[in-house]
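Structure provided below as structure tokens; questions to follow.
The complex appears here minus one protein chain, its other protein chains still in place.
Note that the chains are named A, B and C in the order they appear, and that numbering of residues resets to 1 at the start of each chain.
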Amino acid sequence: MINHQLIVVGGGLAGLRAAVEARADGIDVAVLSQVWPGRSHSGAAQGGINAALANDPEGHDDTPEKHAFDTVKGSDYLADQDAAIQMTSDAPGVIFEMEHWGCPFSRYDDGRIAQRPFGGAGYPRTCYGADKTGHYLLHTLVERAYQRGITMYTEQFVTRLIVHDGRCIGVVAYDMTKGGFEAFCGEAVIMATGGAGRTYSNTTNAIISTGGGMAMAYQAGVLLKDMEFIQFHPTGLLTTNILMTEGARGEGGYLINDLGERFMSKYAAKAMELAPRDITSRSIQTEINEGRGIGGKGYVYLDLRHLGAEKIMERLPGIRDLAIHFEGVDPIEEPVPIVPSQHYTMGGIDTDVNGATQLPGFYAAGECACVSVHGANRLGGNSLLETIVFGRRSGAAAARYIQGEPGGGAQAAAAPSAAAVQEMAVAVDRLASGAGSEDSYAIRAEMTTTMKEHFGIFRDAPTMRTGLDTMLALKERSRHMTLRNKFGVFNLDMMRTLELEGMIDVALATATGALARTESRGSHSRTDYPARDDVNWLKHTLAHYQPEGPRLDSKPVTLGTFEPQERKY
Amino acid sequence: MSAKNRETANVGAGNWKGLGMWAWILFRVAGVVLVFYLFAHIGVISSARLGGHHTMNTIFKTFDKTLFVLLDLLLVWAVLFHGLNGVRIVLMDLGIGITRHKAMFWACMAVAVVCFAFFAYSALNFIADKGGAWL
Amino acid sequence: MRTDVLDQSRGGMWAWLLQRITAVLLIVGFASHLISTHIMAIGELSYDNIAHRLASGFFVAMDVMLLAAVLYHALNGARMVILDYWLSAKAQRRALSLALWLVGVAAFIYGLWALWPWIKG
Partner (left out) sequence: MPVATFHIKRFDPDNDDMPRYDEFSVPYEASLTVLDGLFYVQEHFDGSLSFRYCCRAAVCGSCAMYINGRYRLACQTNVRHLDGDVITVEAMPHMPLVKDLVCDMTDFFAKYEYIEPWLMRNSQDPAKEIGQTPEERKKLDMPIDCILCGACYSTCPSVWGEGNYIGPAALLKAYRFEVDSRDEARKQRLAHFDNEHGAYRCHTITNCVEACPKELNPTEGIQWLKRAAVRRRLFGRLK
């Protein structure tokens, strides 16, 4: 058993920011991460991070209030407005702080941080570093974490929470490079493991974005909120679904159908390509469904050629490399074939604005949490902001919690953590006993395609009903999975089988929530209920874990500042 | 057994290519050869004071033998290679041509080859003239 | 990871810089040395020939300079080769440097001794 005061699970932006914040308050922090923290999926973010700095001449009268309004409007009014206001008012401060810590933002001539226009925003508000903003922010925070002397346990595959006396006191992790399970105990745990993109087969997410943190919390009895809201990014590369940043459209890129039209004029005459992502993705999908995909096939073009080589090389060098390497297309010379792809899990672990959950000692931040600032649809550039703002807030809140609690958790934790480690060993033994007959990879493949086909951009009751039945059948089959490799270091077989159990639970929460919500709101677009229904559905969905499938509940949305109105762009 | 292999099993695997790599290895080999030669050279020159004019002239007579002339040519190549590759390295130290180090290498080698041809021509002429013994 | 070794490691700029400076001297020096010995005097190597050349003060000065430069360059080069593979600890590196300095100074004095008749004259 390894003891620290605070255990942070996840080494991405949210986890590191939380760790750095708690460390500043004198807390002994350990970060557990499945990869070296600088390899986390936060680093794949490209376009930028929103903050009302008003640095751009066109956005000189931008304010956090306007940012909050755009966020709430973008969320289709499902965001908690107090959380959105909190996030946008914290935004400029945390951006300047990241800059002071060394983040290499792109600059204006006068030396201020440059900002570019992004979808759904009234002003150029997105601070960026070329098209590698996530990479730069992540490395800056990794550097700060090293500077603060935070203990990092890298390549730890966390498998479950340890809950004792109604408090979360630690986690169990598989040490990938040494083999074997170990308990990491503390007085509080912050979960920051990112999204569950890999529950879909067509995702822009990293291979490790499997929703493990959501699943662990969910299985331990913590609620998941708004899981049915899955964002589809308009522009993923055709063959690999790798992200082509919204910044490409922010810099002036066009979306083109088979007829050569900028078809967005039909769907969002004013914002055009910079409509929010849910609207843009639906527009692309509509064009494809109506046969106007390129050559009648299932994709359209992202055309950057008119930007010119110089601008592409300066502002978008990373996506040019990606297009060349992964699609064989140079955006300077050819339009890039793109297709909407699963991108973000708006839902997640139900938390308040300080990252606290209903389980004492357990906090969550980043994509795995749902504060809810994104509501039914997240605006581009708000996810990086969320990780840093709420990472910071949850780190501070956990530090306050630890300082306010009587310490001495270590001795109390010994027995339950030994039991938890033992349970993990038993679970692996059972999988490896040969009693099961199901191949986990077959189940995984079927699950991800089911989610893609039955819970995609456009949804309807019959499709979702069959999808949910398939998912429930897969859940049943997953009880009989078998493991070919039980021992050793870097045991991918074991890790991928264990993570699949969690993925199925998380995906079931998505599926059940989507079928239940009989309206269209933000990214949740039902052809059988095309209108938003504020009377019955202006509320959050909550999912309670039950072994046979989620039990749904709801809670009200915090309103009060911005009246819900029709979204027009 | 395994702990040791963890450290060593992969050492030396693959990756023995690349122009810069071989330029460096040969540069180093030539350098080491030249260090030994330097001390031999000091020894030969000092023979005049150690053993007198006659000793030195006897040694020089040996160097007129064909084998030694050819060895001398090898030495010239070592000096030229080490020297001109060294020019490239000093230029890179000054920040010149770091992104074009391959082109610089071949340019330096072209100069080395031209110089070597000159020395080789003289040496072969010398062998032909003297028609000296092999050893 | 033995960061204690890294912490002990200090200096090295002078060795690096002098290696470059002597390199440049040697390029120039050797061009003249090789031309004056191998080209002008090829096949004519003899005590008299050398004595004749060294009668000029310029060549004596040149040879002394070359001797110093080449010794530094050669021994520091040898040191770099050795340090690349062995002797990482501070005491070991110090001992190696000291040994090489002793060899170098001794060789330089010996060289001066060999050239003494001409230096004196």
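Heads up, the rule we're going with is that a contact is a pair of C-beta atoms (placed from the backbone, for glycine too) under 8 Å apart; a residue touches a chain by one contact, two chains touch by 3 or more.
Since the structure is predicted, the reported quantities are computational estimates derived from the model, not experimental observations.
The chain not shown here makes contact, within the complete complex, with A, B, C. From the options B:Ile98, B:Val111 or B:Leu124, the residue with contact to the chain not on display is B:Ile98.
If you put the hidden chain back, the residue from A:Glu65, A:Asp82, A:Glu99 or A:Glu423 that touches it is A:Glu99.
The omitted chain makes contact with chain C at the following residues, 1-3, 5-6, 9-13, 15-17, 80, 83-88, 93.
Where chain A meets the omitted chain, the residues involved are 35-36, 38-41, 43-44, 53, 95-96, 99-102, 104-113, 129, 132, 134-136, 139-140, 143-144, 146-147, 154, 177, 206-208, 239-240, 242-243, 318, 321-322, 325-326, 441, 484-485, 488-493. If you put the missing chain back, the residues of chain B touching it would be 1-3, 5-7, 9-15, 17-18, 20-21, 23-24, 89, 92-95, 98-99, 101.
The definition used in the following text is that only the chains that are shown with their structure count from here on.
Taken as a graph of touching chains, this assembly fits none of the simple shapes: it is neither a line, a ring, a star nor a complete graph.
Separating the CA-averaged centres of chain B and chain C is a span of 16 Å. Centroids built from CA atoms put chain B at 60 Å from chain A.
Interface residues of chain B, counted against chain C in their complex, comprise 28, 31-32, 34-35, 38-39, 42, 45-46, 48-50, 53, 56-57, 60, 63-64, 72, 76, 79, 83, 86-87, 90, 93, 119, 122-123, 126, 129-130. Residue ranges of chain C in contact with chain B, taken from their complex: 20, 23-24, 26-27, 30, 34, 38-39, 42-43, 45-48, 50, 67, 70-71, 74-75, 77-78, 81, 107, 110-111, 113-117.
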